[in-house]
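Only one protein chain is missing from this complex, and each of the others stays in its spot.
Moving on, here comes chain A:
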Amino acid sequence: MEAEVIKANILLPTHLSFKRMQMSDKYPKGYARGRHWKHLKQILQAENYQNFPPTDPNYVNIESPPSMYPSKKFCDITGFEAPYVDPRTTLRYANANVFKSIRSFPNEHVQRYLSLRNAAVVLK
């Protein structure tokens, strides 16, 4: 180990006295593929919230509903209020200048702008 690294003291020691089982024994090297942690979606699925009364608060039912207000349209590029939509790229834009720049964007740019508001075409 380089002196600089040791001096900065950034590494976690491999042996810690207060642990019942050291990390290297608990998660032996080379078995990383076998370990899988349930993602949040899978955890929630396994919680079986449907078996409990709906009045009990749980992780799923405390979530906010969709907004009651009509969603406002904003220009994807500048953030101004956008009265127009480009039919070719489906980007929203505020004025002619923005439109000009939209038309000069490469497709990758357009898709990235669309994905900002979750509207990009996703090919699976």
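The definition used in the following text is that a contact is a pair of C-beta atoms (placed from the backbone, for glycine too) under 8 Å apart; a residue touches a chain by one contact, two chains touch by 3 or more; residues count from 1.
Note that in this section contacts and distances are computed from a predicted model.
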Task: Options "GPI transamidase component GPI16", "E2 ubiquitin-conjugating enzyme", "Vacuolar protein-sorting-associated protein 25" or "Actin-related protein 5": UniProt name of the undisplayed chain - done: "Actin-related protein 5"
Open item on the list: Applying the definition given at the start, please give the residues of chain A touching the unseen chain.
Closed with: 1-2, 4-5, 8-13, 16-21, 23, 26-27, 29, 35, 37-40, 43-44, 46-47, 55-59, 62-69, 71-72, 74, 78-81, 94, 100, 103, 109, 112-113, 116-119
